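I'd like to ask some things about the structure below.
Heads up, one of the protein chains got dropped from this complex, but the rest are sitting where they should.
Chain lettering (A and B) follows the sequence in which the chains are written, and residue indices restart at 1 in each chain.
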Amino acid sequence: MTQHNNISIAITGSGGSGAVTAGLILLEAMAQAGFYGLMQRSAGPQIRGGESAVMLRFADHELCGPADVFDLWLALDWLKVRRFVDEIPLHGGSQIISDPMIGEPPAEVTGQQAAFIDLSLKQTAATVEGGRVNMVGIGVLAAMLGLSVATMHKAIQKTLSDKGKAVISASLAAIEAGMRLVPSGSVPLTANWQVATGERWNISGNEACGLGALRGGVRFVAAYPITPASDMLEWLAPNLEKIGGTLLQAEDELASINMIVGASFGGVASLTATSGPGLSLMLEGIGLAVASETPITVVNVMRGGPSTGIPTKSEQADLNQALYGPHGDAPHLVLAPLGISDAVFTTQWAVCLAERLQTATIVLSDQSIGQARAIVSPVPETDMLCTRQTAQDIDGEYRRYTLTPDGISPMAIPGTPYGMYTADGLEHNEKGTPSSMAADHNVQLTKRSDKLLQTDYGEHWAEIAADDEAVADYLLLTWGSVSGVVSEGAGRLRDQGYSVTVVAVRLLMPLPLQQMKNALSGAKKILVVEHNYSAQFYHYLMSLGAIPQDASSLARPGPLPLRPGEIVTTMTGEQHE
Amino acid sequence: MSESDAVLIKPKDYKTSVKPIWCPGCGDFAVLSAITKALAWMKLAKEEVALISGIGCSSRLPAYVDSYGFHGIHGRVLPLAAGLKVVRPELTVIAAGGDGDGYSIGGNHFMHACRRNIDMTYIVMDNRVYGMTKGQASPTTAADWDKSKLTPHGTGVPPFQPLSIALAAGAGFIARGFSGDPNQMSKLIVEAIEYPGFALIEVLSPCPTFRPEQKEWKHQVRQAEDIPLHDPVQAAEWLAADDGMSSGLIYHRAHPVWQALHEVGSTLADIEQEFRI
Partner (left out) sequence: MTVPHIQSVEEFIVHAHALKCESEEQLEMCADSLRAHNNPEAATVFRTLSQMIGETIQELEAMAEGRELPQVPPWDFHWQLVDDPQCMDEVHYLINERKALELAQLNEQRALKYFQDTAEVVTDQAVKELAQRLHDHEQRFFQYIEQRLQQLEEDVAHHDDLDPPNMPE
């Protein structure tokens, strides 16, 4: 059922106000205090000095997505705040903390029901040497949340460790001054929250993908920077180096995809990360990996599209391209992480499957996962078979694309005596020699397709959360990042007395149809939820006959995130029709 | 050389049984011959050599050499080869392809490979035409060549100057070979393989099918005498004055080679520690 004990806080401010730093400090402080959290970001188009917003949510349990509304809003200034008004929905009990001295809030804000808490943030900051408004603001929030000075010390030390002593002590002084603005004796917002005792991690979705890649054995990454994938690369570059791997910044995505194909041909598990525009450029290379049966993994951190689209906002609109992008019949795998923690598992699984099945795997993460940071339980190592079948001790003629019962042909890695062959994107025979014969084409097409279809992907293809009821009233079918929001919506529906099943699909292609049918069987009402305009997932499922004709669709594009309430009203609203 | 090395060189051993689809008389045959001669002379273990190519007549070459090979996609030979070399630095990596593959669709990679300077050899079989797609103009085709239906009045565009561009982009080994002289070419290939860094060998390799007039090249190409040059300014002047028909190692200069840096010693568990609260 719905878990309470959570609070949502927005912090906004323009150039130099330090809203993002404030968010990071608060996230770390709440983690230190034994809670869980989630931080998402939104920013204007400026490189520096632009307006930015951080959306925080804290709880005493692991969170899977944003809430419907914000309880607190710390406004460091009101410049260009209109940009974010849509992204910060409020409710009657919401409180807006600001300083009248920073100016008048715009009508879009004052028009809402929320109450204002006016505090002299600016003046307070001025009382501290080097004091800044954002730190005073954090102090206010910290006091309201019941965080101790000691906790704030730890959080500051950790977050600002590279900023030097003076900054740290000024920040601490300002935070403490801010804490004093909150009347002592007020009841902390986290008063009856449970404090976690176990270990927790502070990790971003992009870092989680990176970690999953390393766990899967990736030791070579080539990539071209693109928002919102770049910080995965920034995390991977130094960490790959530490364990003997390499990251190469390529001249473009055409290069990066071909570099990883080359590296994988050399026997090293390889990956690239990009976003929609980059994925478009990579399609021909992905097809090459499929045809030449060279394992690669492509993490696509989706952003709003088409074209350059909305680079800093999330959308699940690259599904069609991931499924159908490469020309020709090019069977490959498409997976999607169901949240930040799950990005570790899903990326690792993707790499392992690519290696095992000698094919291309596309991982569809998105901005809402990639650029979000969360406090989560540590993600345990999962045992998976990640090894590529290689050809060793070759005697006699080596046939690179030899037919085997499972369609997987042992791959000779350069350096292996007597294994010399030429990998080819041209259709070929079992030896690898180019061939345009119908028989060879048929055999190789079937081989490449069957090796994926014959694999038993086990239970990981989806996360299924069902009630005890034999038949669910509602079945919510979804994929990727919005799974968290859907789960939270399902919880609320359960609170209202409905029995609800959530099927969150992690393996999108090939979709295990029989398992899907089992999971869906008997559901009275099916809603397919996704974050794009044209209901790509819904149509994909329809085309496969995976869902009944009367299944309905909730498909909404970005830039605004889906929220749990939307799921509830879609379901119950429709029911009253 | 040790005694056991004292055997006859048999370039033929480095050929596969796959028969070239090249037109009889195609200059690319001589490149194949030069490569196998170079490999045989250097006595490289076949499994330690990888020939990487793109798409085009010339890019069919890897299948004919008994080494590891990758016949990739059009224009992407250099990144494909770079990825391999970075993870397997002990291999001898040779990239090969045509002028269309390397200078047109792959032009960006060409410049960046020159400046990145990963240790590999790049052989461009320049026939100043797209052979595989039936004789359209390539970047190195003369502006007034009007034999292609696609450009009935010629391209009107001055030809690409691969060697000058390579020099400007930072390549440290620039050579020109000729199909009519596979032995000299094999020398250039040996030197290129031995050169630490990105080594470009542009080969004048006639396409008798679409550019029959290139048969005349054998009367036009000459070995240049005043090379190799080591100074980039001199080399730039030399190249600017050259008519494109001089062969030999033109420019040779040491540049820092791109190398992956590792500070091994950590484990994945150490890295995961950093996420802990």
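The criterion applied here is as follows: a residue touches a chain if its C-beta (ideal position, glycine included) is under 8 Å from a C-beta of that chain, and two chains touch if they have at least 3 such contacts.
Bear in mind that the values here come from a model prediction, so they are computed numbers and not experimental data.
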Of the chains that are displayed, which are in contact with the missing one across the whole complex?
B
One chain is left out of this view; which of B:143, B:190 or B:224 touches it in the full complex?
B:190
Considering the complete complex, identify which of B:154, B:208 or B:232 is in touch with the unshown chain.
B:208
Sole contact to the chain not displayed, among B:180, B:197 or B:244
B:180
Mind listing the chain B residues that contact the chain we can't see here?
1, 3, 5-12, 19-27, 29, 32-33, 37-38, 41, 55-56, 74, 132-135, 179-184, 186-187, 190, 206, 208-210, 215, 218
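Note that only the chains that are shown with their structure count from here on.
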How big is the gap, in whole Å, between where the Cα atoms of chain A centre and where those of chain B centre?
42
Chain A-touching residues of chain B, taken from the complex the two chains share
16, 18, 45-48, 50-52, 60, 62-63, 66-73, 75-76, 78-88, 90-91, 108-109, 111-112, 260-268, 270-272, 275-277
Any idea which chain A residues touch chain B in the complex?
28, 31-32, 199-203, 207, 211, 214-215, 219-220, 222, 239, 241-246, 248, 250-252, 254-268, 270, 284-285, 287-288, 292, 375, 378, 412, 414-426, 432-434
